[in-house]
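Missing here is one protein chain; the remaining ones are kept as they sit in the complex.
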Amino acid sequence: MPKVVPWFALLAALIFLPHVLSFSQQEILVYLAINVLIVTSYRLLTLTGEWSLAHVVIMGVGAYASALLTKMFSVPVPVSILLGGVIAALVALVLSVPLFRMKGFYFLIGSFAAGEIIRLLWKRFREPFGGPKGIKGIDPMPDFSIGIYDFDFFEPISYFYFAAIVVAVCLLILWRIEKSPVGLTFHAVHWQDKLAQAAGVNVRAYRTLAFTIASGFAGLGGALLAHYVGTINPNSFDVEVMVFVLTWAIVGGTATFYGPILGCVTLTILNEVVLREMGFEQARPLIYGLILILSILFMPKGLESLVQKLKPGRKSAVPVERAAE
Amino acid sequence: MTKFLEIDALTMRFGGLTAVDGLSFTVDHGTIHGLIGPNGAGKTTTFNAISGFYKPSSGAVRLRGEVISGLKMHEVARRGVVRTFQHSTLFAELTVLENALVGTHMPFRPNIFAAIVGYDRHDRTGAEARAREALEFFNLAHLADNRAGDLSHGHQRALGMAVAYAAHPDVILLDEPFTGMNPEETRVMMGLMRKLRDDGTTILIVEHDMQAIMGLCDRITCMSFGKWLAEGNPDHIRHHPSVIEAYLGGARHVA
């Protein structure tokens, strides 16, 4: 089975990589793992053709929910992270009722407005959201041991392993959804919603489904973040972060599953390794803005199109796995 | 006895314009029924009202006595009435097989939880078998892995029908199916439609070109300016004075 070899190589690299990195680079690795989940779940949302600007705020819903659950109801952290995802999905489900009356540009603006309302609610209500200062002293993950490895969550390495496992499971689920008949229906809704309807597809239900699932995983990612950094506030989830997610997705390309991940990893390396080393850290939004513009002008299909040029043979935009089974 | 597909006093108004005005006719089970009329007679509007694309201003469409007008398109489809589209409306970015698989959405309803845990193998193989059967029926099996957008025009039309056929409909609504087909393709397609009918599927065809469906339909309804004009077998329609008048009148307008 030579197919599994690259996966083992990746696994080995992920295990050993943090040991050769500095403390601050290990921290970046944690963020990277979470961001990969955010951008991949964002792609699922875009599969049905609607681009939301509320994704990062929904991620924040998961973060706030999980933080508050541990603070107010002493819910154990791993459970609260899961519940954070569930609550984010439920909030998205409620939001989808008004939002999916809109399409295209109106959906975009509507989702933007809905996200801003949520952020303003966090700002406005000191109880329980902590107002503009947000929530501080969020419980960390409790340490535990699995025999061969002791998770000590004071160390970023441990949290990276933990987050990477959670994210890997989530990616696997997202991957299976996309390669399933449900995923095919998402694509169908995107390319020709009228024809999909004629085939009996409840287009609105499928848009809602994609939005809800994507939001659930974003919420999970937000909860993972909250229990790592320990403090969150409304500005942790503002438009600038949303622009980063957009940039990752667009630079990577959204036609394939791996495109956004590629974009996220590439830009993070560029940002942390190149910019930080060169002392350009302050110019991050500038560079991101430039990259966003340049890639939409000159590489509208994203980095993945470069990869596909290198690969021999042409594939359909949506490879059908089951044809190979 | 309840009628199979009944269009009852159907009226469609857009603003001040009445596109369809109190149209009534019945499609019998297991027949190929043609709906014809000169340009602007309201055929396509009627078609869209039957398929749930429009909500009728008044009147009703009934399938086996159940009102289906006013339902959304996917709800109409779920009651067994599946339509095709006038132009080559396909999932151009997907493969031919994937197009047909979308068509199997109703008989093999996807379930997200089963998909995640991998408990839907039966449904997937069933759906693929059905999709391939549909492609086979319309002579598209050899193109299964091509991108739908790359197909020739005739093949695209055929695929549009294969997507509808894959859904196991009781009634197929075909919107000008022969447009853009060459005579050979038209002949083959007509053969397939007769076969479909003999298998028990009811077909309603909207067609602008009267000659193309004279040899195909069991019964034809002709409309003009939104109103019912005449109905009968092809021979009856061919010699009906009002029909000839309507078409000639239309031709004079064009000239």
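We just call them A and B in the order they show up, numbering each chain from 1.
Following the convention adopted for this analysis, a contact is a pair of C-beta atoms (placed from the backbone, for glycine too) under 8 Å apart; a residue touches a chain by one contact, two chains touch by 3 or more.
Methods note: contacts and distances are computed from a predicted model.
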Chain not present in the shown complex, as UniProt names it (candidates "Ion-translocating oxidoreductase complex subunit G", "Zinc protease", "Branched-chain amino acid ABC transporter permease" or "ATP-binding cassette domain-containing protein"): "Branched-chain amino acid ABC transporter permease"
Chain not shown, its touching partners among those shown: A
Residue in contact with the excluded chain [from A:Ile232, A:Ile250, A:Val265 or A:Leu303]: A:Ile250
Chain not shown: contacting residue from A:Ile15, A:Leu93 or A:Ala113: A:Ala113
Absent chain, residues of chain A that touch it: 51, 98, 101-106, 108-110, 112-114, 116-117, 120-121, 123-124, 239-240, 243, 246-247, 250, 282-286, 288-293, 296-297, 300
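Quick note on the criterion: only the chains that are shown with their structure count from here on.
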Whole-Å gap between the CA centroids of chain A and chain B: 42
Chain A to chain B touching residues, read off their complex: 173, 176-177, 180-185, 187-188, 191-192, 194-203, 209, 213, 316-318, 320, 322-323
Chain B residues touching chain A - in the complex, by the definition given at the top: 51, 53, 72-74, 77-78, 82-85, 89-95, 97-98, 101-103, 105-106, 108, 110-112, 115-116, 118, 120, 123-124, 127-128, 145, 147, 163-164, 166-167
